[in-house]
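The other protein chains are all here in position, but one chain of the complex has been omitted.
What follows is subunit A.
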């Protein structure tokens, strides 16, 4: 669609041209293993509450056993009403969310409409599916638009799921335990922030790849004021 994409729109249907190239590339490396990209080693979580969506993330970026960045920002801006947490390969999540954000801004300017969360999800799904899992981005996309408060997960192979609460990353199981226990529909803002904070905290405590600080970002409908920047909490 001419309105939405900066890059040229891919032809309709599937294009698996790179599959043969990937298979050939794997044969070139000893043992058939391509070099492993750097991972964030993360805990990210999101919760839908009464007035919007709260996203949370830790701030540690690891390069094998070394902490490469203690204050890494994992909650990425997509649109004024849509934010995205990224787990997996740091470069992939950064670039994918940047590309998505640019495309949505162009779309907004061209069409005069605010982007919807479901549109962001569709663009991400198309892009990640085209690359067949080679882009290591596990994303939690949350936002508020005219149709309501939405939280989606997008996997690296392009699978999408719409959920009321969610955690991803290497610390996801610990965080999920807290979320499963504490989640209720239509929480108030403070309770939702506490729940996400507790979930990330559990991930930080139980996972070596997560740590340092907790970033919390509530995305709310236009009727209430937004806090502006993600609130960084130290512990």
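Throughout what follows, a residue touches a chain if its C-beta (ideal position, glycine included) is under 8 Å from a C-beta of that chain, and two chains touch if they have at least 3 such contacts; residues count from 1.
We adopt the following convention: contacts and distances are computed from a predicted model.
For the chain that does not appear here, its UniProt entry gives the protein name "proteasome endopeptidase complex", which is one of "proteasome endopeptidase complex", "Translation initiation factor eIF2B subunit alpha", "Integrator complex subunit 11" or "Centromere protein I isoform X2". Only one residue from A:52, A:88 or A:203 touches the chain missing from this view: A:88. Considering the full assembly, A:163 is the residue among A:71, A:163 or A:208 that touches the omitted chain. Within the complete assembly, A:129 is the residue of A:49, A:107 or A:129 that touches the hidden chain.
Those residues of subunit A that touch the chain absent from the view are 12-14, 16, 19, 87-88, 125, 128-129, 132-133, 138, 155-161, 163, 169-170.
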